Structure formats: structure tokens, C-alpha cells
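The other protein chains are all here in position, but one chain of the complex has been omitted.
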Amino acid sequence: MLGYFNYWLAYIIILIGFYGVIARRNLIKQAIALGLFQTGVFLFFVTMGVYRTPDGTPGVAPVWTDAAKTGPFDNPLPHVLMLTAIVVSVSTLAVAVAIIVNIQRKYGTIEEDEILEADREAYRKDR
Amino acid sequence: MVNQVLVLDVFLLLLVAATAIAVVTVRSLLSATILMGIYSLLMALVWSNMHALDVGFTEASVGAGISTILLLGALVLTKRFAKREPIIHVPALVICVVTGLLLIYGTADMPKFGDPNAPIHHLRVGQDPSKKSLLLQNVGKHPSAAPRDKGHAHEGHPDDDFNGHVPNTVTSLLAAYRGYDTMYETTVIFTAGLSMLLLLRRRRDDDEIREGRRS
Partner (left out) sequence: MREHEPPDEVRTSMLPDETMSQQTLVRVVAKMTIPFILVLGIYVILHGELGPGGGFQGGVILAAGFILYGMVFGADELRRRIPTVVFDIGMALGALLYAGTGLASLLAGGTFLDYGMLQPTHAGDGEALGMTLVEYGVGITVCSVMTTIYLMVSDPADSKVEG
């Protein structure tokens, strides 16, 4: 039963991040929750790569050293893919922060409902 | 018999879930930023426990280092407190709980933690031509690739594609076997820096011209 624990926690972290994005009104809080979401996805993938031999020897890190020449290695492919994804996640956080700073300069606020209200006001005035 | 990795894993992941709930719930944005730094360090511990050393290294340096600096800089330029709002937003919570229960029901088919018979450790695309697989690719070397010379290994190192120069399999996958992905990932990072420049740098010049600081 406990063998599925990692997947359940990965889903819980993903759903906490998702809740943060749809239920919170502050834009920076939404950007932080998006990062949380991405971390849950990394947990899901890297868990799939863990290896243990049938007689119980735990796998070691996939680096060939003098101490671990032929030992059961963990699968390195999920590590590689998630390495890329971590750096992409910080890139999207940087672009999101740049956009939020510009929104603050233009609207004076970073709360979603106040921004939508300002847009509706401007639209009504234009008409 | 109990999996040693799993015991520490359960404890650390419970801490991680508690920190995640705190990040979403707290009202002060400065607290949320520092809690994200703590969360990244706990995740680095989780990766190290699962023997994913490269991922842990990257998570600790990028998540707990650069991400915290970036968010603190954003807080200086915007506000420091979020507006007061109810802690639990009921429709969103209902959607998340229902989705969570469906997903947890779906894990019954997945391989357990560390299962040696998991498909990821055995199957390769196009390995068995008798089985009809959806994507039968020709996995192998391009006919014009440089021929690998076995038998020229570094002394004492395994006789593999790189003559034993690259013991770290993760780097060999990242830079050689999947080098095309990494090239475009470098382009993604470059694009992020470029968009930061385009979005945030111009305003400073405009302000200085307007205040007469520049000629």
C-alpha cells in the first residue's frame, strides 16, 4: 500500500498548486502556486525511475564510481528530463514576474478583481 | 521487507505537503517567498534520498537560490501583502478534491515504488519487432555516424560509447544522447533573459529621459 505513497503525494502537491492558481486573486501568489504545480510533476516522474532488485538491494545513483561499478543503478532518463524541466520552470517564473511588474506599473495593483474592474471602467468610458 | 528509501521518503513528503499548504494559505507574500525557499530545500532532500543527485543539485541551486531572489525582487517592485480574502474557496476545493480522488483511484494500475518489473526498466521503443507497438522506430545509430571504437577505454573505466571519459550517465544522456533537447532548452533560457530585458529595461531609459537625467 505504501508503495503508491509517492504518486499520491505528487497528486496532492499538483492539486494544491492548482487550487492556488484558481482560488487566489493575487497574481504573485498564482505564479508561486504554478511553481508548486511543476514540482509535483517532477516528483511523479522521478519516482517512476527508482529501481530495486528483486532481492531487495536498493539502487544507487546512476554515476559509475569505483565504489559502485556494477551495482543496480536507478534509471537516469527521468532525471535528465526533469533537469530540463526545472530550469524551464524558473524561466517561466522570470517572464511571469516581469509581466506582473509591468501590470503593477500600469494599473497600480496586482489583484485580479481590481484589474478586471479597471478594464471594465475603461471600456465603459470609451463607449 | 521494508524499503529503506521509502521510510525517510514518507516523512520528508509529509513535511513537503504541509509546507505546500502553508505557501498557498498565508497572506503575506514575503512569508510565501521564504516558504517556497524552504519547500525547495525539502524537495532537494527528497531527491537526494531517491538517489537523484543531479536533480537535487539543480533544485537546490535554482529553486532555493534564483527563484527566491527573483520573487524577493518582485516583492520590492510590487506589493508585500495580498488582499484579505476567505481562506477556503469552496467550488475550487470541491473540484480539486474530486479530481484528487479520481487520480488516486487511477494509481492502482501503476508500478509500485522501486518495482524491478516496471516497464520503464525493460521496454524500449521498437525493441521487439514481433510485438505490434504503436511507434516502431529504428532505434540505433545513423548510418553516417562516426563508428564507435571499442577497446580504447581510459584505464580502468568501462568500455562504452565514450571510452570511459564520462562516468556520469545523466550528463552523457543530457549532452550526447539527448543533445538536441538540451540545445533548445538553452534557447529557452536565453529567451527568458531576452524577455526580461525587453519588458523591464526600456522603462528605466524612459524615466531617465523624462527626468532630464539623460541628454
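Read from first to last, the chains carry the letters A and B; within each, the first residue is number 1.
Note that a contact is a pair of C-beta atoms (placed from the backbone, for glycine too) under 8 Å apart; a residue touches a chain by one contact, two chains touch by 3 or more.
Since we're looking at a predicted model, the values are computed, not measured.
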Which residue of B:Leu35, B:Met50, B:Cys96 or B:Ala192 touches the chain not shown here:
B:Ala192
Out of B:Ile69, B:Ile87 or B:Leu123, which touches the unshown chain?
B:Ile69
Going by the touch rule given at the top, which residues of subunit B touch the chain that is not shown?
53-54, 57-58, 61-62, 65-66, 69-70, 73-74, 76-77, 79-81, 142, 144-149, 152-153, 160-168, 170-172, 174-176, 179-180, 182-183, 186-187, 189-190, 192-194, 196-197, 200-201, 204, 207-208
In the full complex, subunit A touches the hidden chain through residues 61, 63, 83, 87, 94, 97-98, 101, 105
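Throughout what follows, only the chains that are shown with their structure count from here on.
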Per the C-alpha means, the centres of subunit A and subunit B lie apart by a whole-Å value of 7
Note: in the complex, subunit A contacts subunit B through residues 2-9, 11-13, 15-20, 22-26, 28-29, 32-33, 35-36, 39, 42-43, 46-54, 56, 58-65, 69, 73-80, 82-84, 86-88, 90-95, 97-102, 104-105, 109-111
Listed in rising order, subunit B residues that touch subunit A in their complex are 1, 3-6, 9-10, 13, 16-17, 20-21, 23-24, 29, 32-33, 36, 39-40, 43, 46-47, 50-55, 58-59, 62-63, 66-67, 70-71, 73-75, 77-79, 82-83, 85, 89, 92-93, 95-97, 99-100, 103-104, 107-108, 110-116, 118, 120-121, 157-158, 167-170, 173-174, 178, 181-182, 185, 188-189, 191-193, 195-196, 199-200, 203
